[in-house]
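Heads up, one of the protein chains got dropped from this complex, but the rest are sitting where they should.
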Amino acid sequence: MLVFLLRRLAQSVFVLIAMMIVVFFGVYMIGNPVDILISPDATPLEVEETMARFGFDQPVHIQFLKFIGNALQGDLGRSFVHGEPAVQLILSYMPATLELALLGLIFSVMIGVPLGVYAGYKADRWQGRAIMTGSIFGFSLPNFWVGMLLILIFAVELRWLPSTGRGETVEVLGMRLSIFSADGLQYMILPALTLALYKASLVTRLARAGTQEALMQDYVKFARAKGLSETRILVVHVLKNIMIPIITVLGLELGSMIAFAVVTETVFAWPGMGKLLIDSITTLDRPVIVAYLMLTVIIFIIINFTVDVIYTLLDPRVRVRGEAT
Amino acid sequence: MTAMLELNGVSRRFEKKLDGVERLARRLGADLRETCVNAVDTASFTVARGEVVGLVGESGCGKSTLGRMVAGLLPVSDGEIRFEGIDITDARSARAREKRLRIQMIFQDPMSSLNPRMKVADIIGEAAVYHGLTNRQSVADYVDQLLEKVGLDRAFAQRYPHQMSGGQRQRIGIARALAVKPEFLICDESIAALDVSIQAQVINLFQDLRRDLDLTYLFISHDLGVVEHIADRVVVMYLGRIVEVAPTEALFDGPRHPYTQALLDQVPRLGAGRQVFRTVKGEIPSPLNPPPGCHFHPRCPMAGPRCRRDVPRRITEGDHSTACHLHDGGTE
Amino acid sequence: QDLRIGFASEPSSADPHFHNVGPNNQLRRNVFESLVGTDEAQQLTPLLAESWEPVGDTRWQFNLRDDVTFSDGSPFDAYDVVYTVCRIPGVPDSPSLFTTYTGGITDLEVIDPHTLIVHSAEPYPLMPTEFSTFGIISARANGVDGAAIEFSPEGCGDLNYPATQAFNDGSIAIGTGPFLLESFRRGEGIELVRNPDYWGEAAPWEKVTMLPLTSEGPRVAALIAGDVDLIENPPLQDLERLRADDTMRVVQGISNRVIYIHLDHEQEPSPMITGTDGANPLKDIRVREALTIAVNRDAIVERIMGGVAVSAGELLPPGMFGAHDEGDLPPRSFDAERATALLTEAGYPEGFGITIGTPNDRYINDAQVAQAVAQMWARIGIETEIDASTASTFFSRRNAFEFSAYLAGWGAGTGEMSSPLRALLATRNPDLGLGGTNRGQYSNPEMDAVLVEALRTVDDTARQELLRKASRMAMDDYAIIPLHYEVTPWAMRAGLDYTPRADQYTLPYLIRPVE
Amino acid sequence: MSAVETTPPPVDLGKRWRITSRMAGVAVAASLSMLLSGVGLPPLVSRIILLVGLIVLAAALLKGKYRKFFSGPSAYVATASLLLLVVLAIFATELSPQNPYDLRQLDIMDGRLPPGSTTFDGSMTFHLGTDEQGRDILSGILYGLRVSLSVSIAATLAAMAIGVVVGIYSAWAGGRIETILMRIVDFQLSFPSILVALMLMAAFGRGLDKIVIALIIVQWAYYARTVRGTALSETRKEYIDAARGLGLPDWRIVFGHLLPNCIPPLIVISTVQVANTIVLESSLSFLGVGVPITQPSLGLLIANGYGYMLSGQYWMSMYPGVALLAIVASINMVGDRLRDTLNPRLTR
Partner (left out) sequence: MSVLDVRDLQTHFFTDAGVVKAVDGVSFSLDAGEVLGLVGESGSGKSVTGFSILRLVDAPGRVVGGQINFKGQDLATLSNREMRSLRGNRIAMIFQDPMMTLNPVLRIETQMVEAVRAHHRVSHAAAKDRAIRVLARVGIPSPADRLAAYPHQFSGGMRQRVAIAIALLNGPDLIVADEPTTALDVTIQSQILAEVQELARETGTALIWITHDLAVVAGLADKVSVMYAGRIVESGPTDDVLTAPGHPYTEGLLGSIPGHGRRGERLTQIPGMAPNMARLPVGCAFAPRCHRVDETCRAKAPAITDIGPKRGLRCFHPIVETEGAA
């Protein structure tokens, strides 16, 4: 376990450093923030002053060294636009995205796993084929389009659910979350569904493939030969085996979900990191962009790590090997 | 009889070194060791020209590793391999490369040992053309001859491996090896994957080829019956070490090492009537941490204190050599 | 009574002096009042100052109200103004300071607590306008004795200033405005509550929630779904539907923003111009005229802008200071034939190739308008491409002079013609603060002279004449192609009313319930 | 020998088929690159060659497995609709009533007309309506299909090529090189594609070529990892040992033996990947960083019409959306069938 931790740490450090370099220069390539930030009435002199205030008048490599120096001390700079430390800013937006992604994940598992297992079980029947065809549509639909359609249907036409925004929040562990209040949950349903649709299809397919595969395995046949009921075979023998790959993939997908929240949050005006990122790109708020990417990578690292741990807990083959080392 | 192939103390270790991270972890107190499998441990024996030497032993005892070292597919950790008197231990030298071509290997799995995307004609002909044994114009004939040699119709040249049965594929594998005019064949479980009736066909083929082409074999198998049938001499391995080497008849009539005895005892045999199966106790130990002394001692009914302590030397009496303390001054 | 408003953009901070940008200024008007107010047409109105007048060439006197208290109960006086002007240049990490407006102040002289004299180095006709741009904060509330401040443009010595963060978390959001800042939550919304002790007419709303709904569709969806009561900038295409809906009301008014295409007057060869062997055809006035009259403004207004825009003949709509009266300088009429003829005359019978740079998320239908112009130019034989990108990229490229023609917009913050002329058409001169946004590098010394004179003329009538003259000079030179003035719409549920504003601000205290 | 074969049965072609399919491949590649280079449209002939080439390739891929492929109605529907959409895309020029990319042919006076309207002068009917530029939505869809398809196919092919080289090389070389390459791959993969593409496009600016590059960058690592996996398991197979034992040089083993066995599993993946790429491209265009605005892809058409959804002018966004859904879904469905057909594990 220690080795595993250390190795992960080393990799993470590599990724972070690479990320810092790539991101800094990547962001640096995109325009001059002062052009956006400053009031159009400002005189060229004021523009120059502002440039100097943010240190843009210095050569790139100096800026980079400064950036690295600060970054190593955990300071990713202050948002040009908001004047707050970028990290703090993002952290204040993060709970909204995380809870959205999490609910999306829960939705996708709740929808995907049962459908997938059933489809795998009935792979050659019309039920299985219907589910598969459905799942294809599920992941062929572009995210933004789905969101808009959902708003049209559920908010505008039926008026069942609120269209946009966040709703009531409750403070939990210092984070303000919607997921714990009924009102807040209402606001989350549509965006979370939008986010979940693609993943649900993915999970369905994974679960189906896994189930099909598992059903061909000798241990399933052996379980049948033991006289177990089909339900038990599916729920205990098959499910436990397929959950391992599903969890692995989903864990990784949680990351991409956070990333794809960019689109969903824009559509639903959900005040999360993704929207902050888009806004920061439009305003060229470099520290926020950089901090966003860095924090996303850190989240990724944490997620990957957690996934590995869960994986270890689920898969005894890995678990025991882990104990041995 | 001069030795065609000679192995002198050949060893092969698979070491898993600790990388930087793991070393760091160990320093931090993690229980980490460099692991080392002595897949083959100072193996020495010779194969004379025209001879068939059988190599037997249980799964994981290092048979394939040994075979692959001889074939030059795996580097040797220690010791030397000589072929016709020439040191071919280092596969990179030009001399060795040329000699190496004389040694060919026939693999176990007739499916995975053939490139599924090549036609039989190419599988067999490619190396021959590359090494200038034939040219592009005449390669078709060359392939046809080889097919004929291994008892296949020339029509097979245009097929893909998956269009053939296991026995036919194995013949293609043999033809491929023969294409570079080898003198020495290593057959690594070459018939294990085949059905009994097909096994017989392939065994017969091997014997025919031996006669016609004057081939020498190192015949690796865990099936004692097959080895008894085909080999002139038998090498028995246990957990990386050679425990007994003897002419086939001598070995089957009077096995000297307790392991060989147990092995022969336990093979189910036809014609023995209803058998009461007797067993050696215990399991094959993990090669990762083999027992000290004689590797076989935990399972050996005759083991004494010395067996636990000392690695037995191989004692040769006539053409029969055994590595057992029983034959080297007792187990006390 | 609660009011929920859907905003198209979000303020970056509640600090009134942190960032000189529309959304922030709009928010601050609710909480922090300025000395001078502006009405719907951007005419100056008394606010914290009851009146003002020039005193000699370089001084303005402001007479302040004496019945105003800050929301913490402390009285408002001239020292608070001094304190505020002192704070402005030193707001840390500000992306865009208000020094643009206070930079011209050389001294502040407090005659008595409610009389203030503002000094400038040169005649400064726009001084009252400048005092409408920033909100006043309390010196006392920050533990500063206003009377003791030594004002100097370089800095007022070591004073205690509130941190930007303190405004955002509400701890020091103390102003004189009709509302108090209840909470400022980024991304989620801002809550305002009525200031019970407001000196003027009390705001009609107990509580106002300002929600950032930055994408159009969701914004209008939220209104239709009843989640908000009023939205700014409803998408043009939805106006028809909203208008047809009895439960909705739409208001609209012309804004101070003109959408224009600026041409490269300088570079040779000019970027992205093809088929001219390196020459810059835009230097030829005939070509500029051709390009100008090839555009069918009315078609754009009607088709692309859904009628919610007004064709432009200069850079500020009629009725605003320095603009010509209706009909005096009408939009150039569309004449494709003449345009073709002019091109031939100028030596480009086959036309040439040009690319219009445009942002695609900055102005209403910006990229679509550019496309429409491209269509029209294409019809007179000029092969036109569109290079549309997100505003940030666009502005940076534009500022690096990467376009030979670009579409952009200009909102006259001061509400008078000097603003666009000075920024867009005056010869670039950083020292004088001229031509800051003149990225076509237009230069017309005669016009410059008229403009500079206007900028120093305190007398309104004279200044207005000068500005009109300068504007006509530029238009006659086809220096820039004005397309249209944006008209700003607001949509709300029936039962509310709002008077459209040229400055495009949505000010909750001006939203009224109606029967 | 077990009843289930562990190696995928190779694409089994007769000699003539092999030559034909190779020629078809070359033709497809050539015509595609012509299509992409965007300089005018390639002549009709070469587009016909492209279509025929594609069909031949598909037939070659499926040779002998038609029965299996076409089991169930969805396979027919998907194949037919894919074929139809591809034909529409290839012959967009001939089929569409208007060239929506030619500004001279557009007239904003025809803007935002509902389906079935006619032009000002009545010379043309807009069967699916127009957008605000007066662009015929039907023509826009046909051209947009072509852009979406060729961009994603080109990006997928190029990414696959890079991925194959990196993957095979690292699997073969092993050791430090492998570690470094795989770290880079991990790094790339740990970064969600949409973000990378977003940043890249923000930095590059718009343009067909740029979006192709961005899409390549976000995808190559995926292939590299997949290929490396395959290559690793293939190198463990005995036919590689046999080739080495026969004294063949490394390059010959890599190109002659390893490579051909690593690519087939990619065929299925890449089909699905083409669909994903189309969606990604449309998302980027939707976010305003994709193709040039005057040459709309499906995503951009949707984005442009998106604002009009609520106002009842649904056709601007809805029809391109349906087209996008159709093309993505049919590619995915065909990919699905392909997988089931070519996957030996499901063979019975």
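In order of appearance the chains are A, B, C and D, and numbering begins at 1 in each one.
Going forward, contacts are C-beta pairs under 8 Å (C-beta built on N, C-alpha and C of every residue); 3 or more make two chains touch, one makes a residue touch a chain.
Not measured: the values here are computed from a predicted model.
A.B. asks: Sort through B:G167, B:P182, B:P255 or B:P290 and give me the one touching the missing partner chain.
C.D. replies: Of these options, the touching residue for the absent chain is B:G167.
A.B. asks: Out of B:L5, B:A39 or B:L224, which is the one that touches the chain we can't see?
C.D. replies: Counting the whole complex, the residue in contact with the absent chain is B:L224.
A.B. asks: What chain A residues would touch the chain not displayed?
C.D. replies: Here the touching residues of chain A are 124, 216-219, 221-229, 232, 236-237, 240-241, 244, 314-317, 320.
A.B. asks: For chain B, enumerate the residues touching the unshown chain of the complex.
C.D. replies: Where chain B meets the chain not shown: residues 58-59, 165, 167-168, 195-201, 203-204, 207, 222, 224-230, 248-249, 262-263, 266-280, 283-284.
In the analysis below, only the chains that are shown with their structure count from here on.
A.B. asks: Would you mind checking which chain's mean C-alpha position lies nearest the centre of all protein C-alpha atoms?
C.D. replies: A
A.B. asks: Could you put a whole-Å number on the gap between the CA centroids of chain A and chain D?
C.D. replies: Going by mean C-alpha positions, chain A sits 26 Å from chain D.
A.B. asks: Roughly how many whole angstrom separate the Cα centroids of chain A and chain B?
C.D. replies: 53
A.B. asks: Could you state the distance in Å from the CA-based centre of chain C to that of chain D?
C.D. replies: Centres of chain C and chain D (C-alpha means) sit 46 Å apart.
A.B. asks: Among the residues of chain D, which ones contact at least 2 other chains?
C.D. replies: 202, 306, 309-310, in rising order.
A.B. asks: Counting only residues that touch at least 2 other chains, which ones in chain C make the list?
C.D. replies: 217, 221, 224, 361, 390, 392-393, 397
A.B. asks: Throw together a list of every chain pair that touches.
C.D. replies: Every pair of chains in contact is listed here: A-B, A-C, A-D, B-D, C-D.
A.B. asks: Contact residues on chain B for chain D in the complex?
C.D. replies: Its residues touching chain D are 68, 71-73, 97, 100-101, 103-105, 107-109, 111-118, 126-127, 130-131, 160, 162-163, 166, 173, 176-177, 179-180, 193-195.
A.B. asks: What residues on chain D touch chain B, complex-wise?
C.D. replies: The contact residues of chain D facing chain B are 1, 5-10, 12, 237-239, 241-248, 252, 256-257, 260-261.
A.B. asks: What residues on chain A touch chain D, complex-wise?
C.D. replies: Touch list, chain A to chain D: 11, 14-15, 18-19, 26-27, 29-30, 129, 132-133, 136-137, 139-145, 148, 152, 156, 212-213, 216, 255-256, 258-260, 262-263, 266, 277-278, 281, 289, 293, 296-297, 300-301, 304.
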